[in-house]
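Down below is the structure, laid out as structure tokens.
Shown here: the complex without one of its protein chains, the others still in place.
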Amino acid sequence: MDSFAQLMHGFANALQPAVLMYGFLGCLVGTLVGVLPGIGPALTIALLLPLTFKVPATGMFVLFAGIYYGAMYGGSTTSILLNTPGESSTVMTAIEGNRMARRGLAGPALATAAIGSFVAGTIGTIALTFFSPLIVDAALLFGPAEYFSMMLLALVAVTSVLGNSLLRGLISLNLGLLFGMVGVDLQTGQHRFAFGQAELLDGLEVTIVAVGLFAVGEAMFMAWKGHAAEGKVEEIRGSLWLDREGWRRSWKPWLRGTFLGFPIGAMPAGGAELPTLLSYYAEKKLTAHPEEFGNGAIEGVAGPEAANNAAAAGVLMPLLTLGIPTSATAAILLSAFTSYGIAPGPLLFQQQAELVWTLIASLYVGNVILLVLNLPLVGLWVQLLRIPAPWLYGGIILISTAGLYGASSSVFDVGLLYAFGLLGFVMRRFDVPVAPLVMGLILGPMAEQSMRQALTISAGDFTTFITRPISGGILAIALLMLVVPRVLKMRKS
Amino acid sequence: MTATRREFLMAAGALSASALSWPALAAPQFESIFMFVPAAPGGGWDGTARAIEQACKTADLVGSFQFENVGGSGGMVGLPRFINQHKGQANAVMVAGAVMIGAAISAKSPIGIQNTVPVAKLTEESGVVVVPANSPFKSFGELVAAFKADPKKVPVAGGSAGGTDHILLGLMLKALGRNPREAAYVAFAGGGPANAAIIGGQVAAGISGYSEFEEQIKGGRMRALAVSGESRIPGVSVPTLREQGMNVVSANWRGVFGAPGIQPAQRAALERLISSMRDTPAWKDILVKRRWADSFQAGSAFEKYVAQDVNDTVGVMKDLGLA
Partner (left out) sequence: MTAAHRAPLAGALALAALAALAVWGAWSIPEGPDFSTVGPSAFPRVLSGTLALLAIAAVIQALRGKIPDEARSTEEPLLPGANARVGWVLAGMVFSPLGLYLFGFLVGAMIGFGTVARAFGAKNGWAIIGWSAASTLVVWLVFDKVLTLKLGNQLIMLPF
């Protein structure tokens, strides 16, 4: 097998001390930026781009790959411990993960996230190594009509996070969809809900909203309640490690999450958030412990975490095989390639075989490094909860503010962050779930734009969504997801 | 972080070095330059700005650089900040380009790029009209015929509405005697999704900067029918729109601008700096590596060019219903 031999050669390169060093450094920085809310891998890699003038290409890409994968691992940590997602793709992790931490199960939650990330990352990388062209060709069959149908399916999946009251869940979702409309309309250039503010023309950034609703909102709510100020430390029960039960309940969600995350990540407009949502939905429907969902179910952490890491590997496929960036990070990686005078694309594997295979090998190595790095860290991270509340929550606010201010150096954005923090507090007070808002914010613009793109392509013909086979198929699945559980329930009663 | 630390040490060293150790011969033209980028790190303007830094430092033209990135809305978040906070600052420069003109018009902003001091145009990139590899349109003429018959039946993919790609399509339809508003323009956020839609045959054609599609054209997944520049792109055999009987020329250029209110002598110093930078081997090397087309133009010629471009863009945007 030719690609296998080349992969082995890549491993020989990737395991050289200098290259390994870059990989380790990348994993470390990546974990750090993943943990910090507000800044993600895209921004970090962009800031390191000037180094491309000084560092050889192989070392640089191994470093970038480490940052990219590392951020996916790190993002879950604060979600679980502090209900503060570091990235938008870990919002779903926060729902069950933080509940687990509150029940004293922070250790198993972090462990299942780290191992799940490793499993998904490794399977994803294997698929990337051997099946790229196949999966990419399949992903290209998806056009705007198919994306719109997928968004409808995602909206059905959102029903799994609507919480205790349909009305309040829908209010949250509707607010999110509406916030997604803010800014310049992509299709026509018209201003929507910008109220004359230039800062709003690019729309509301998901990071600002998510960090505001979760981190700031949570801090404000905890301060208001006053129990944290009493100095009550969450008791940590059980082991820091996964027990037999934990493994038994985690492995299937890891695999399911991987198989949702990888193909959707490879789609040009897929992203990492959608598979986490679908994975959460699937686990909630399939679990043997439905009563634990909403109260800290381990499946709800294992699945979405695997999904977001697999999606991260998926994103690399169209980038390497076609030169098509499908996420912000991929776009930055593309410009890193071009600043070395290397053009990713159909010819990359021939022209830069050495570099590509070293990069792919370093993804395997990076996954191992991250697992080794993260599992011992679990114990250390859990100690975070022992920091006295004033300094812990002060620190959360400080880091959230610094992350956003550092990314945009805009005081306006900081103000926006706090405004969403206030909204998050109000929503918590009246038991309105915040996750549907974030999901709406992500899905809304994607649904709207792909619907209008599809209609422009079909010259205004709405039947395009049904007559295109893939789109119609997805719609049928969405319909089944909506109907079947209800029918089953009616039969039972 | 060894590399960053080293960079930090170098930067710290540069401060003292610039004061002490440079021989008089190679004295830098500027002690320091404040580089304002009205876009987030990683994009085209940022890349140009970092390349300028790289070229200037290699040739010891400038002692040190300080960067500020203020991204958003095609530069319209950053531009007011540059104008207000750096007025009269002789060593402040901004990297911007054609995109900012369109952004200012569609944002109905009272200020625009013309409120700064044009220093020099550095690079430009032709647009290119492509079709999927298996498209029924074999030639540009066939595509034009389809446009003439009914533009609504020919969906064209490109960047955001009102951007350079959309404007080029508008200019083409206008040249064909159709209303630019009839365009079935499918806007995609970023090059990736647009690329995928064209390769996947979701749309009939696509328009973007040449580099955006270059790899797909070379890889045979797209066919290029025409480029939009004055002349052909060196090394690329695709004919221009003009050669194929359509009198449309447009290019996405990038250049350097000074702060408003600087003195003519200060402006001349910036022009001198950028033209010496352009002559350095380091810059030439970067141009080749990134495949940027050199389109250097400085002084009053560039000022006229900017004014003309603003005028033309307003015209098209009105036709498109965006101004």
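By written order: A and B. Residues from 1 in each chain.
Going forward, contacts are C-beta pairs under 8 Å (C-beta built on N, C-alpha and C of every residue); 3 or more make two chains touch, one makes a residue touch a chain.
Quick caveat, the model's predicted, so the values are computed rather than measured.
Peer 1: Of A:Ala407, A:Met439 or A:Ala478, which sits in contact with the chain we cannot see?
Peer 2: Considering the complete complex, A:Ala407 is the one touching the chain left out.
Peer 1: Among A:Leu162, A:Met220 or A:Ala478, which one is in touch with the chain left out?
Peer 2: Of all options in A:Leu162, A:Met220 or A:Ala478, contact with the hidden chain holds for A:Met220.
Peer 1: So one chain is hidden, and I want to know which residue out of A:Ala14, A:Leu242, A:Met267 or A:Ile399 touches that hidden chain in the complete assembly.
Peer 2: Among A:Ala14, A:Leu242, A:Met267 or A:Ile399, only A:Ile399 touches the chain that is not shown.
Peer 1: Can you list where subunit A touches the absent chain?
Peer 2: Listed in rising order, the touching residues are 29, 32-33, 39, 43-44, 47-48, 167-168, 170-171, 174-175, 177-178, 181, 185, 187-193, 195, 219-231, 389-391, 393-399, 401-402, 405-407, 409, 411, 414-415, 418, 421-422, 425-426, 428-431, 444, 448, 451-452, 455-456, 460, 462.
Everything below uses one rule, namely that only the chains that are shown with their structure count from here on.
Peer 1: For a test of understanding, state which residues of subunit A touch subunit B in their complex under the given definition.
Peer 2: 25, 29, 42-43, 45-51, 53-55, 139-144, 184-189, 191, 198-199, 201-202, 268-269, 318, 322-326, 330-332, 335, 338-341, 343-347, 408-410, 449, 453, 456-457, 459
Peer 1: So in the complex, which bits of subunit B are touching subunit A?
Peer 2: For subunit B paired with subunit A, touching residues are 1-4, 7, 40-43, 46-47, 50, 53-54, 68-73, 76-77, 80, 106-107, 109, 152-153, 155, 160-162, 166, 184-193, 195-197, 199-200, 202-203, 211, 214-216, 218-221, 288-290, 322.
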